[in-house]
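Quick one: the structure is below, questions incoming.
All protein chains but one are shown in place.
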Amino acid sequence: MHERILIAGSGGQGVISIGKLLARLAAETIQHITFFPAYGAEVRGGTSNCQVILSSNEIAAPIAEKFDSLLVMNQQSTDHFMPLLDKNGLAVINQSMCKAHADDRHVLVPATEIADRLGNAKAANFVMLGVWLARKPLIPNRTVENAMATHFPDAPPALIDINIRAFRAGLDFSSSGDRKA
Amino acid sequence: MKKHFRVAIDRERCKGCELCIPVCPLHLLAMSTTMNRKGYHVSETVRAAECLGCIKCARMCPEAAIEILNVP
Amino acid sequence: MKKPEAAFFSRVLMMGNEAAAEGAIRAGCQCYFGYPITPQNELTAYMAKHMPERGRVFIQAESEVAAISMVFGASVAGARAMTSSSSPGISLKQEGISYMAGCQLPAVIINVQRGGPGLGSIDPSQGDYFQATKGGGHGDYHIIVLAPASAQEMHDMTMQAFILADQYRIPVMILADGRVGQMMEPVRLYEDSPPPAPPKPWALTGAKGRPPQYIRSLFMEERALEKHNYELQACYRQITATEIKAEETETGDCEWLIAAWGTCARISKGVVQKARAQGIKAGLVRPITLWPFPHERLARLARRSQVKALLVVEMNCGQMLEDVRLAVNGAAPVRFSGYPGGRVPTETDVLNALIELTKTNHHGKVEQPAV
Partner (left out) sequence: MKTPTSGYQRPASLTDAAMHYCAGCGHSSVHKLLAEVLDELEIRERTVGVAPVGCAVFAYFYFKCDISEAAHGRAAAVATGIKRALPDRIVFSYQGDGDLAAIGLTETVHAANRGEPITVIFINNTVYGMTGGQMAPTTLAGQITATSPTGRNPATMGCPIRMCELLNTLEQPYYIERVALDGHGGMVATKKALLTAFQTQVSGKGYSFVEVLSPCPTHFRCSPQDSLKFVGQKMAAQFPVRIFRKEGVPVHA
């Protein structure tokens, strides 16, 4: 197993948060992990992104050129990073904020709208994570839900609740969304 | 009983700055015409036995070259 | 016997900056003095949180110059002391580093390199190799320089740095970069009690029950400085004889030898695998101590008959390159693949450079390039 993931969006969309959560939870079962939050030239113009590599083998280069998974949350990130998707890769695209043509490799999800309906548009990142994890079950769903409170100790319970519901909505979307497509 | 003092000047420490000379109320100090090994004209005592022990000269000496000793 | 798998679960995912900070704490660092600069801020913040709660010293100094001077003072007093910064801040610390080298004071300095010269960028860089290994400050001195390539090594090498610093009474620099500092990876934390510091009879702790002593780097007496410098050099020779570390990957039969350090070494490790998959017999030598530098190891490898050329890979315009050329001394051609703009090279970048190098091999040996 060698999964290269890139999560990107605008600052405040919580892309670093879910990337870090993913890396932390993966560390419980997956031997080799590297997480890199872009902090330099890549984040100019208010964008934010992070890379997560999960592998059963030693990770030599801690930098990926192509990605097996892309989670992109705004148009700028989509434009910038879609060319980096591996030919067999999977892209989860926040349809609420991006125009992208659906093809086999793309899952279009109105993540911001779904989160907004649940009570907080900022939980869109967890919708995205749910959609992705339903397609790539590298971590048990329960692990993610259980970890919400411990990994975000400063978050108020109501927000954690919305995050969990957003995550579940993402999981559900993925299973039902396939049928709709 | 009246105490007696003696001014002791370490000639080799003295740099001849003369700061001790004007502070003595009894004018017991004066510049020597001879030099120490470093080439300074040094301060020396005249009428040393008259010292009152006010230690003003010792206080003034930057080099701590002056000691005021009790004489039994 | 192998340790039970439980140890695997006790590891924590940590940023390189934090892993270094935790390494320092577990090494018994008593005093930390820092000043904010990207991309090492997490290290300072980690120390701000965790040093005081252990009753140890943390100060956010008024400048890098002040921070290194506080390290100087704490080291004078016999404490294990550390500071961290990034390239422009390290330039400012060079004053204190030179003084500590002159005064033979142990200390640990972490440099999470960013681009330069000047403000440069905040992206990862390896542009401070010269500054670190050739003596960034004034005078005739060296410091030990260790180059980590992972969060785990940030942890382990920071601990090791304190041991080396105390052992040789010398400043030790961890020469990391923004990538290693910002990257999160699983880290197995050192669990034992801190390695004991050797006695420090030279430390200034008050002249109780012993003659007063002083610490200085000013030697005005006739030939005193000459003698002092020879003593320093003797110490450097001892370090060179015993502390050189380098890692080799697939060098046994390699024809194309990559030399790289830190992040570039890790990328190059991936390149070796990819090149071998294409039938190119590549190998990697990775200096772990940049000073002392593994000159002899490089020379030995370069002199092997099957080695056709070396490729030095760095995120700069060719700094370790000079040491490699000195070591190889004409035994094989040395080419360079550099990335000075803050961009971390990909495996493809380096692989292409390597393939290009193999193509220039027309007559069994590569011609020595001008640059």
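When the chains are written out, they are named A, B and C in that same order, and each has its own residue count from 1.
The working rule: a contact is a pair of C-beta atoms (placed from the backbone, for glycine too) under 8 Å apart; a residue touches a chain by one contact, two chains touch by 3 or more.
Values in this document were obtained by computation on a predicted structure and should not be read as measured data.
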Omitted chain touches shown chains B, C
Given C:Q40, C:S75 or C:T289, the correct residue touching the omitted chain is C:S75
Even though one chain is not shown, subunit C touches it at residues 30-31, 33, 57, 59, 61-63, 65-67, 69-79, 81, 95-96, 99, 103, 204-209, 212-218
For subunit B, residues touching the missing partner are 3, 5, 12-13, 15-19, 22-23, 40, 53-56, 58-64, 66-70
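Convention: only the chains that are shown with their structure count from here on.
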Averaging C-alpha coordinates per chain, one finds the centres of subunit A and subunit C separated by a number of Å equal to 35
CA centroids of subunit B and subunit C: separation to the nearest Å works out as 61
Here the gap between subunit A and subunit B, centre to centre from mean Cα coordinates and rounded to Å, is 87
Two or more other chains are touched by the subunit C residues none
For subunit B, residue numbers touching 2 or more other chains are none
Per the touch rule above, subunit C residues touching subunit A in the complex are 8-9, 11-13, 38-39, 121-124, 150, 178-179, 182-186, 263, 266-267, 269-271, 273, 342-344, 346-348
In the complex, the residues of subunit A that touch subunit C are 20, 23-24, 27-28, 31-37, 39-41, 60-63, 65
